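Sending over a structure as C-alpha cells; questions will come in a sec.
Below is a slice of the complex: some chains, not all, each in place.
All chains are identified by letter, namely A, B and C, in their written order; residue positions are counted from 1 within each chain.
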Amino acid sequence: MRLRADIERRIGTLDLRVALDLGPDETVALVGPNGAGKTTLLRVLAGLLGVDRGKVQLGDTVLDAGPGAAFVPPQERRVGYVFQDHLLFPGMSVLDNVAFGPRSRRATRRDARSSAQTWLERVGLGDLAAARPAALSGGQAQRIALARALAAEPRMLLLDEPLAAVDATARTTLRRELRELLAAFDGVRVLVVHSIDDALALADRLLVLEDGRIVQSGTLPELVARPASRYVADLVGINGFLGHCTAGVVDVAGAKLVVAHAEDGPVHVTFHPRAVSVFRERPSGSPRNVWSAPIVSVEPALERVRLQVGGPLPIVAEITPRAAAELRLAEGGDVWIAVKATEIAVSTA
Amino acid sequence: PRGSADGRVLVFAAASLGEAFTEIAARFEAEHPDLAVDLHLAGTSRLAFQIGEGAPADVFASADAENMDRVVGCSAVVDGPHVFAQNELAIVVRRGNPRHVDGLADFARSDLRLAICGPEVPAGRYAREALGRAGVEARPVSDEPHVKAVVAKVSLGEVDAGLVYRTDVAAAGDGVEGIDLPDAQQVVAVYPIAALGAGDARPAAARAFVAFVLGAEGRAVLTERGFLLP
Amino acid sequence: MTERSQPLPRGVRALAGIAAVLLLLPLIGLWSRAPWSELTAQATQPEVLDALWLSLGCSAAATVCTFVLGLPLAIWMDGPPSGLRTAVRVLVTLPMVLPPVVGGVALLFAFGRNGLVGAPLADWFGVSLPFTEAGVVLAEAYIALPFFVLAAEGGLRAMDRRYVDAAATLGASPWRTLVSVTLPMIAPSLRAGLLLAWARALGEFGATITFAGNLAGRTRTMPLEVYAALETSPEAASVLSVLLVLFSGGVLFTLRHHWFPVR
C-alpha cells in the first residue's frame, strides 16, 4: 500500500510542510540536519502527532485528515517505530519488552514470548532476554528497540536512527539483517540516518529534509550530481555549490569557477575532494581554477587526509597522508588550490 | 441490614452512660433471651442529630432534656420520655490533690490551669451556672468538647482542676479524685429516656428495655455507677 | 544504581532525625504509659478482637474502593488542562479540609435516610447505609479517597509520557497501556497513595461514628473502641492504641516487600 501524505504541522519553532508519496516497494532514508523535523515527521506518520492541516493516507485508508476529522490512533496503525531514545519499558524484562507488541495483538503469552525470543536472537542478543533495560548498554538498548518494533509485525516501518549506537561488528550483521528484512517487508519503510553509508546500504532513495521542508529527493548518484544544499554536499562528502553560469564561468557567491561545459543560467557545480590539488607554492600549468586559501582543518581518515580550506569558496580536498606530510599541512597557513575545469560537473539547477 | 429486626433493640445512649448501659444491656439480655441489644454510644447531640437524620434508633437515652426535646419533636415516641437518672457536678483533681483545690473559690486562682466543657454542651452550661452561683469568674485554658476530655486532661496533669459530673470521677479510676460541691452551688443534670418508633424493633421490645432501665435492676446499676435517682 | 551513593546534603540527616523523633516520641509516650499487664488481657477480649477484625476488613474494603474509584479519577484529572479539571482538583481536595465529624454529617445529609440520595435509595431499593458495615466502608472510603487521588495524580504528572506513545505504536489498547506500562511506572506513587488511604481508613474515627454509628461487633472499629476506652482513662485508651499500632505495624511489616520494595 502506498503512503500518500500532505502534512502541515507546527510544533515549537518547527513548521513542517511535507508532501510524501512512498511506495511499498522502496525503502526511503530520511536525512537532514539536526532539528530539521525528521523525528516530528515520523511521529506524524505514526499518529503520535496530528496534522494541523493536510491528510495522511495509507492505501485507501485515511489515517489523519486534520483536527476534528478522521483519525486512526497509533495503536491501530500497525507501525513499527524505533524511537531515537529507545524508550524500552523500564519495569519489564527485555523479553517482555519485545513480547509486548505480539501480546498487544492478542498473541498468547507463550507465542508472544517465543516470537520475542526469536527476534532477540535475530538482533544477536538472545542471551539478554531476562535482563532489565537499566542493565543494558546503549547499543544493546537500541538493538532491543529494533527487535521490539519488528516483533509487533507492523505494516509500516519507521526507524529513527536504528543503528546510531551499534558497534562495528554488530553493525555489519545488523545492517545485513535489516536490509533483508526491509527487502522482505511489504509496506512503507522510512528510516532516519545520519551516515551516508547506512543510507546507501539500506535505502533505495534518499529524502532530504531541511527546516521542515523536503529540499531534495533521489538516489545517491542524483544527490552527488547536484546536491541541493550545503548539507547534502557534506553528507555525500563532495564539494557542491549552487551558482550562476555565464559563458563558461560559474559565479558562486562572488567566487568564479571556470567549467568545461557551459550552459548559461543557474547551475549546480560539484567536484570530488580527490579532484582538488593542493600546493604550497603557486602552481603553474593547466588547471584553470587556481586560488589561495587558508587551512581550516586537517583530518586524517582511512588511507587519506581530508583537508578543509576556507576563503570565499570553502572546499574539502582529499590527499594522501604522504602528500600531507610533505606539504607540512599540520602547520596551518595558506595553501594553493587547483581544480581542473574538466573535473567540475555542471548541471542546470 | 436494617439493624434491629428480629428481636434486636438499637439503643442510642449518651457516652457518659456507657459503662452503666453496657452492664444494663447485658443484664437485660440475660433476662430476655429472645432479645439482643445493640448499643450505640456517642455524644448526646450527635445522637439526636443522627436520629433526626433517620437513624433507626429504638431507644434514646439522653444526657439532657433539650436533646430529648429535639428528638421528641421530630420522631414518633412510643414510650416516655422518662427521667431515669440524675447527675451532679464535682470538681475533679489529680489523685492526692497536689494543688490543694478545695472548692469552686479556688477556680479564681491564677496559678491554676482549669478546664471545663464548652457552653455548647450541657456539662459546660451547668459548670458555668455553678461557677456563677459561687460568684467565681474562672478563666479555663480550654473549652473541652465533653466531660471525659476534662477528666483525661486532669488525669494527665495537663490541667490542675476541672468541673465534671460525679459519675465521671467515679468512672475515671485511680488517677483522679473528686470534690463535691456544696448544695448551694450544685446543679443537677437530668437523664431522660424514651422508646422511639423510628426503629425496626417491635415497639414492645423497646418498651421492655425502657422499663428495665427504670426498674429495680436498672436503678441498682445506675446508683452503683454514681448516678442519682430521680 | 550508583553503589557509591551520593552523600546526603549536610543538615538533611539532622532534620530527618528530628522528624523521626517527632514521629517516634508520641508513640513511645503511648508505649510507656500503657499498663502492660492489661495488654494481653485486652488483646484477648472478644470485643477488642471483633473491633480489630472489623477495622481490618473495613479498611481493606475501603482501600479497594479508593483504588477502584480513585485511580480512574486521577487518570482523568491528569488529562489536558481545562476549567473542569481545575474545578475537580479543588473539589477533590475539599473533603480533606473538613473535620471528619463534619464529613460524617455531610455523608448523612447525602446518604442518610433523609439524605439527598439516601432517601430515594431507601424508598426505591430499601437500601440504607448508615449504621451498617457498608456505611463504615463508605465513610472510610470517602475520607481516604482524596489522599489516594492526589498521590496517584502526582505520580502520573511526573511520568514520562513518551512511554505511552511507545506502547501505542506497539498496538497496545489504551487499557493495556494503562495496565502494563503506566501503572508499573507510577507504582511508587500508587503504593504511597494506597498506604495513605489504608492508614487513613484504619484510623478513621469522626466520620465513622457519625455516619455508621458505634455498634459493638457491627460498626465499632478499633478507633471507636479506643475512643470509648478514652472515656475511662487515657491509660486504658493507650493500651488499645498500642494494640492498634502493633497490629498495623505487623501488617506493614508483613507486607513490607510490597509497600517498600527494594529498588
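Definition applied: a residue touches a chain if its C-beta (ideal position, glycine included) is under 8 Å from a C-beta of that chain, and two chains touch if they have at least 3 such contacts.
Just so we're clear, the structure is a prediction, and the values are computed from it rather than from any experiment.
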Full complex expressed as chain labels with copy numbers, beyond the one copy shown: A x2, B x1, C x2
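In this text, only the chains that are shown with their structure count from here on.
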Chain ID, smallest distance between chain and overall C-alpha centroids: C
Computed distance of Cα centres, chain C from chain B, in Å: 33
Separation of chain A from chain B, taking each centre as the mean of its C-alpha atoms, in whole Å: 87
Chain centre separation (chain A, chain C; CA means) in Å: 55
Chain C residues counted as touching two or more neighbouring chains: none
Junction residues of chain A - those touching two or more other chains: none
Contacting residues of chain C [partner chain A, same complex]: 1, 162-163, 165-174, 176-177, 180-181, 184-185, 187
In the complex with chain C, residue positions of chain A that touch it: 43, 46-48, 73-81, 83, 87, 89-92, 100-101, 103-105, 134, 148-149, 152
Chain B-facing residues of chain C, complex: 105, 108-109, 112-115, 118, 122, 128, 130-132, 209-210, 213-216, 218, 228, 230-236
